[in-house]
Structures are given as C-alpha cells and as structure tokens.
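Selected chains only, in their assembly positions.
Order of writing sets the labels: A and B. Residues in every chain begin at 1.
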Amino acid sequence: MIWTIYLSGEIHTDWRQQIMDGAQAAGLPVEFTSAVTDHDASDAAGDSLGPESDGFWRDHKSSKVNAIRTKNLIEQCDIAVVRFGDKYKQWNAAFDAGQLAALGKPYITLHDSDIIHPLKEVDGAAMAWAQTPEQVVGILKYVISAG
Amino acid sequence: MIWTIYLSGEIHTDWRQQIMDGAQAAGLPVEFTSAVTDHDASDAAGDSLGPESDGFWRDHKSSKVNAIRTKNLIEQCDIAVVRFGDKYKQWNAAFDAGQLAALGKPYITLHDSDIIHPLKEVDGAAMAWAQTPEQVVGILKYVISAG
C-alpha cells in the first residue's frame, strides 16, 4: 500500500520539503500531494479564462480553479498535515482542516505552541499536534512502516 | 417547513441578533442555532471534567465538548451564515466553513471587503457573500418565503 499524504497550509518556509526529505530518507511508501504552492500562480489561476475588473471575481475564479485540484486531493488522501505559520490569516488551511474533519480524514496539525488557543477547534479534531517537521516524519514512520 | 440556520463565527458584535430580529420581523419560519457564544464559558467547557495543568489539554477538552454541540448543529442546519470580523484569527469560523462545504450545506459568508483576498477559498465555496446583516436577512427572506 502506498499512503497518500496531503500537505496543507503555510507556503513561506520549507516544511513540505523537510517532510518529503525525511520520508524519502526513511524509505516510506508515500506519495505527497499539495495545493499549488506558488503564491502568484495560485492568485492568477483563473486569469486565463479572461480578465476581471473586480478583485472579488478575480479571486473567486482563481479559488474555484484551485479547488478543482484541492478538492480531489483532499478526498483522495489517507493522511493530511495542516501547517499554520506565525503570519497571515491562513483561513484556507483552517478551511482545509474543516473539510478533512467532515470527511473523516485523519490529519496532523503542525504549528508552534503560541497559537494553541486560537487553533483549539482545529486541533480538537486532529489526530496529533506536531511542532516540527521532524515530529511529523516520526509519526508517519510509525504509522506507515511499523508492524 | 421550518428552516434551520446555523450562525457561525465572530462573537464580539451583535450581528446574530440583527439577523434574528430581521427574520422575526419578516415572520420567516426559521430556527437559529449557534455555538456557545459566551467566550469564557466556551473556553471553560471542559473544566467540569477535572482540572488540567497544561493549557493545550484544557483547550483540547473544551474544544471537544464544544464540538458535541457544533457538529450536531452543523449537520442539522439547512443554511449557515459564517461571519468574519476585523480582528482575531477566527480559524474556528473557517474550520466550520470547511465542514459545511464538505457536507454540501449551503452557506453565506458575512464580512467586509477588506478581507476578500484571504477569504477567497472560503468565499469560493460559499453560495453568497454579504457585507451586512441586512443583506443576509434579505437573502433569507427571498430564499425561504418567496415562491
């Protein structure tokens, strides 16, 4: 069995790469998926369908094009990691977590201890809270290769 | 048919009351539901089960007790309104929206235009974006009583 791991959230640090490197080093049978993580490309996802004068509709078109990808990947993952950084609103990460929870997909949150309180609902439905990518790799190793 | 409307999100202004008043004035056949909106009570929801020395676990216990309520109300609603204010992280509101989206529950977002961009994923899955409680009441009137 190949496990599919969806990596959701913050795009400004290399946490995805660290997890992928750790999993590869451990030889885990995993496939990683993710939303488009290039911020500018993501914002422009709908631009090829025609220009919009209104910012709301430009965002709307792009978010729906992005959702073609993320909806599929969320529904097909076995495990997700949802990362919250120390900046920005990151409502998309919490929105992903809500979808994961409603679909019964086990997810791990990855964030520092100073945002425990505002994340308590997101953490409450998570299967684990990790503070470092190394901890996530450790959990994946245990969950996937043990036994 | 009585329509059940779940009101999610920001608890510092009286937007819930305005919507309920407007619906009542219009004589709409609706029942409104909501998470516990008393901030202190919500944070202390799990305290009666015993004290916790670790803040993470206190939050964890309370968020799960709160979820007994919110999970039921979200699954039973016909329509939801998800409100984002101008302060705080409000990840719980985005988390609710994610659950609503995955369950196929139509929801309306309620927020100012200055946070359109960070909310684009949440708005992208919404059925409408309103900027005032009056607009929400107008939509509810149209959706529920028209015909």
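As a working rule, a contact is a pair of C-beta atoms (placed from the backbone, for glycine too) under 8 Å apart; a residue touches a chain by one contact, two chains touch by 3 or more.
All values derive from a computational prediction rather than experimental measurement.
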Number of identical chains forming the whole complex, with 2 shown: 8
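Throughout what follows, only the chains that are shown with their structure count from here on.
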Degree value of the rotation bringing subunit A onto subunit B, based on Cα positions, nearest 5: 180
Separation of mean Cα positions, subunit B and subunit A [Å, integer]: 23
Interface residues, subunit B side, partner subunit A - complex: 55-56, 59-60, 62-64, 66-67, 84, 88-92, 94-103, 113, 115-125, 129
